[in-house]
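The complex appears here without one of its protein chains, the remainder shown in place.
Our next item is chain A:
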Amino acid sequence: MAQTVFAPWDDPQQKPLIQFVNVTKRFGDFVAIDNLTQDIYEKEFFALLGPSGCGKTTMMRMLAGFEAPTEGSILLSGKDIAGVPPNKRAVNMMFQSYALFPHLSVWDNIAFGLRRSAMGKDEIAARVEEMLTLTRLGKFGRRKPHQISGGQRQRVALARSLAKAPKLLLLDEPLGALDKKLRQDTQFELMDIQETTGTTFVIVTHDQEEAMTVASRVAVMDEGRIIQVATPEKIYEAPNSVYVADFIGDVNILEGTAKANGDESYAVDWGNSVPAIAASQRPFSDGQKAHLAIRPEKIAISAERPADAVNAVQGKVLDIAYLGNLSTYHVELPTGQVIKAQSANTRRVSRRAYTWEDPVWLSWSATAGVLLEA
């Protein structure tokens, strides 16, 4: 494994492609983007994740040139792009609403941007065909946008924004209307395109699994601010706040007070008879309020108390959610708290080990959870 890890954000020598410098965007009194500073590097696949209305599209529109920051500046390759109109930016955007031209065929929609450049007729035709093949729209070139399905429209919008092979591509929920299979295929195609063309992608998605799959870094946003930016693994394994932990994936949050318990180890009193032991590099003072975030798949479920378990509690099965490859058990503790534990279904359902009302033991290691400030 001589492969170098792609992490330009850790390299001080690298110059960012995009820099948001103290950007604030207000619509009237409403603050859509709140003093945001963020670098995005060349060849990154940068995913924006956040609840509806948190300002993802607004960030995209500022990059594309449809909105100007109220305060602060946005730099592209080190140059402030404040005065550059959208048609002069080497940036293409795929609109959340697709914005396909209804009077033009699928073919002409894709060719629209190419025709605005100095490209020759044959070259344009070749490029459009390439895009149609890529998005599996070969049969639909002659159709108008209202004659194709929602998912096909989405692919046309994607093809149209990809056609010009821009330096920076903004994708606003590019795959939301596709079925799972096609979505995964397209995700891998996007990553392929990204690798071959070296285009920088900024992608908005509601689907955290998608963000995890494609992104080099994920930014979790809330109310116009970025709460955490990190690689998908870091975001998932080491969220910096309860908000991020809760937003990405499923999580159990144990609320309590921390107490030092040796070197970089804390005992969290969470209202149970035994405190939970958790390792943390983040320091906590004795008696400080803390939240212990543990992913359900890090909690083991067993009939007997595992002998060597650092943390173990008993409860009874309240509910079982069968997810095919996984099952999530909702286990009620004597205190009334409900903990989710997940296990892989390596056996058939009929021989499932636990069922409703069964008494079970839940156990997890000291490093399974992340201790967060309340």
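Following the convention adopted for this analysis, a residue touches a chain if its C-beta (ideal position, glycine included) is under 8 Å from a C-beta of that chain, and two chains touch if they have at least 3 such contacts; residues count from 1.
The rule is short, and it goes like this: contacts and distances are computed from a predicted model.
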In UniProt, out of "5,10-methylene tetrahydromethanopterin reductase", "PadR family transcriptional regulator", "Fe-S cluster assembly protein SufD" or "ABC transporter permease subunit", the chain dropped from the view is recorded as "ABC transporter permease subunit"
Among the options A:Asn87, A:Asn325 or A:Thr346, the absent chain makes contact with A:Asn87
Among the options A:Pro102, A:Gly120, A:Gly262 or A:Gly336, the absent chain makes contact with A:Pro102
Answer key for A:Lys164, A:Arg183, A:Arg217 or A:Lys340 versus the chain not shown reads A:Lys164
Across the whole complex, the chain not displayed is touched by chain A residues 64-66, 85-87, 91-93, 95, 97, 99-103, 112-113, 116-117, 143-144, 146-149, 151-152, 160, 164
